[in-house]
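Partial complex: the chains shown occupy the same locations as in the complete assembly.
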Amino acid sequence: MPCIQTKVNVKISEEKEEVIKSKLGKAIELIPGKSESWLMVSFEDECKLYFKGSKDDKIAFVEVKIFGKASDKAYDDLTAAITDILHEELDISPLNIYVKYEEVDHWGWNGSNF
Amino acid sequence: MPCIQTKVNVKISEEKEEVIKSKLGKAIELIPGKSESWLMVSFEDECKLYFKGSKDDKIAFVEVKIFGKASDKAYDDLTAAITDILHEELDISPLNIYVKYEEVDHWGWNGSNF
């Protein structure tokens, strides 16, 4: 029951989206117990984003939402992996990438909560 | 002070949107003390969503944000209701619907916080 929501101010082609989606599906395994088989992923491209008051650079804001909790180490590893993916695939500088985590207590699927 | 944000990868017609909005306005009463008279609702349709690595099926990701807390039972009931609504109105399988909850400590309206 994880979800990764990616907002960027650049265009993501369909091909790139598939590649990034697959890489995120692998990266989520850095959180113990999580895998692509429960992962929901969303992309919003060409967003109106500003960082440090400017929109001139490529920017990404990523929100990772997971049911339950994980260790600091797991979050660190996932931040490194997500940052690498967006840097490699979309040429966004790690200096302009935020990865934010939310630990969720109540999460429903198939009509009832876990 | 609740908010229900719905993201789907299908198109929502204006008529359907009105129907779903009204049903959500009724469903929110499953959380004690909440009603449509304080509910904000957002819809994002034709989103780029993937679940289990695929975008081929109809998918919904719903985020319910409420000021304060509620019981597990109330959240269970609301998950069932929201899932039913999206299944009935948009033909999305409950197997492809996530409903995530956030309990909020600080919430502002009309220029000051509750």
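As written, the chain order gives the labels A and B, with residue 1 at the start of each chain.
Keep this in mind: a residue touches a chain if its C-beta (ideal position, glycine included) is under 8 Å from a C-beta of that chain, and two chains touch if they have at least 3 such contacts.
This structure is a prediction, so every number in the text was calculated from the model and none was measured.
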*Overall number of sequence copies in the complex as this file defines it, 2 displayed*: 3
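The rule is short, and it goes like this: only the chains that are shown with their structure count from here on.
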*Computed distance of Cα centres, chain B from chain A, in Å*: 21
_chain A residues within the chain B interface of the complex_ = 1, 3, 17, 21-22, 25, 36-45, 65, 102, 104-113
*In the complex, chain B residues that touch chain A*: 7, 47-53, 59, 61, 72, 75-76, 79-80, 82-84, 94-95, 97-103
